[in-house]
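All protein chains but one are shown at their positions in the complex.
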């Protein structure tokens, strides 16, 4: 269940090329799982902006977002102590209980798909699960949070398409020789498809987080419906995380 | 000619029932005559709010406005140091040169028609013109600026419809036995009509300031046109002040 | 109409003999089948609920993206996604009944007159359906939907067929994308409609200036939100003048003031659409604000103001 509340910006800084981290102070009791998202009302914009939760504690929530349009452009200019109307605790989130202590999770993120994996990694490590984090970017200037994942205690591998840092290529290039028991993936559609295909071939199950243009963000409008092997599902409400067995990239 | 600029609120206080005084700091070099107005852009509202200038100096402009709708409601809640986009120097304003030193002006205001007469009174007194100010209100709780007019040096008479202060009745009740050489009037349409009728009967000319729902406030849209004896005139651009000879209340 | 409840101010309104506690109905397509909103507040405070548009067979709807943002509005190309009338009756309505005791407005769409009649008849059998809202105005499907709502004859033929087959009041939900809304509303009334609902969405389009591409998959799609309210108020006003049956006003309502504006124009009740999508508490807030506004404006009985702008 989600709640609507007023949150105050306590940090809003650029951490990579066009990528910002914002800290919103306020009630976080409705956030129940990593991989959920929040939906932010911005002055002058009709629809809310859905942004995945990077991390949270009892005082507030951290998000990381990329400037891709007028809304995120405005967000990037908001000053500390600005108050925002936010819905929190949206979506299902990742299942941190899918693995037992001692098992290994591959945590695979691409670009602004990386943030929700941060709290996931923290929770998994807390449970005694080993985490191998594979973080894919286009080029060095866009890299963020690789050190933060390492500092949590994850074995962290960076890939860049142009080879300017880490492994040259896509996350699948790093993944294909890796051993793990379960995977969690968030990133652009082609990456989800490639990871899903590779892991299916490897016989490993996992969870994938999707994104879409949303109307409401809480399941009312059917604006972000997706066909799955279990029928039509709403990305915002039934997702954004779907199990690899449900997902179909045929449509 | 008018200019667009950014102004900062340095005061916004309630001075009578639903009546507020706001001080806006910024460039005032485009304000050329008392009786002109400014046009204020408010966050969340499409059209600007035209408000008459109460007074101005080299540092900023003072306006007095009444809360009558959602826009003025929002205005009344704006805090000090809020910045607003404002057009200044709009409209023609009163002709302070209509009288010579030693002559007497009747300055007649009703409700929120009173404010623009304040700077007018100051300018007239500066020129050595005697000013008799007749300020009409519905009831005592709505009275404002009577003392300020007195302090400038105007002979100030208050009328209230319910008799709760000053002369009971309308401004015309105070005006009918008064002697003066020229009049300046600003207030609601029935008052303008009554004053115009009385003064025409007395054989005294003057100037009347009109108000209307405006589109642009600077003469582009023809949203506030009025028939006069000299043809169609725009209240915002050719007015808001019209000479008593031009005005016709027949239409 | 029973007059035993004493309330001050009185928010009750009536639609074809059905008394609602207040005029606020979430609009079809913005409230699902209602039960999900019960997580946030007691949905029994609503006047009623207009259910998600339902067709004879299940529909996935249009490809993504289905949503574009506008200034004070939203464009949607959902395309009548729904599980089909049988599943609605078997699965969705029982879930709604667990959290909601009032009657609902069934919203019926179709691709032929037979479709409309079939689906409407299934809802007509249910005790907890108050009225049948016949949607001849969906802009997001081909070969049906809005096509029936663009000509008086076509609108009348759907209306007459449903009316002949059903017992419950039939309200026709009309498209605003027409030259003469009055002639269509009149044709529906002549064909037996018990009420008119307007407006459905305007047909709008957004193109991304960064890429030059249409934002939603279908290109043109349904445009709603506060931006369209002046068109809705105008059409409600015009149709109120032209027909004797009740008009339900829809289009951009977001506040209690908007409800009053629509009722002054002639609406006997209102539907709140896009506002639910940006604030799940929108209807609750309106219902709580309405009595305060009524007191401020000196309105004792809400039903007294219906159409009063015609006489002011």
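Each chain carries a letter (A, B and C) given by its place in the written order, and its residues are counted from 1.
FYI, a contact is a pair of C-beta atoms (placed from the backbone, for glycine too) under 8 Å apart; a residue touches a chain by one contact, two chains touch by 3 or more.
Model, not experiment: these values are computed from the prediction.
Touched by the hidden chain within the whole complex are the displayed chains B, C. Here the missing chain is touched by one residue of C:228, C:248, C:268 or C:283, and it is C:228. Residues 70-73, 75, 150-151, 177-180, 202-214, 219-220, 223, 226-231, 233-234, 237-238, 252, 257-258, 260-261, 264-265, 293, 297, 305, 308-309, 312 of chain C touch the missing chain (whole complex, contact as defined above). For chain B, the list of residues touching the undisplayed chain reads 1, 4, 41, 45-48, 69, 71, 87, 212-216, 218-227, 232, 237.
The definition used in the following text is that only the chains that are shown with their structure count from here on.
Chains A-C form the pair joined by the most contacting C-beta pairs. Rounded to whole angstrom, the centroid-to-centroid distance between chain A and chain C, based on C-alpha atoms, equals 36 Å. Computed from the mean C-alpha positions, the centre of chain A lies at a distance of 58 Å from the centre of chain B.
Under the contact definition stated at the top, not a single residue of chain B touches 2 or more other chains.
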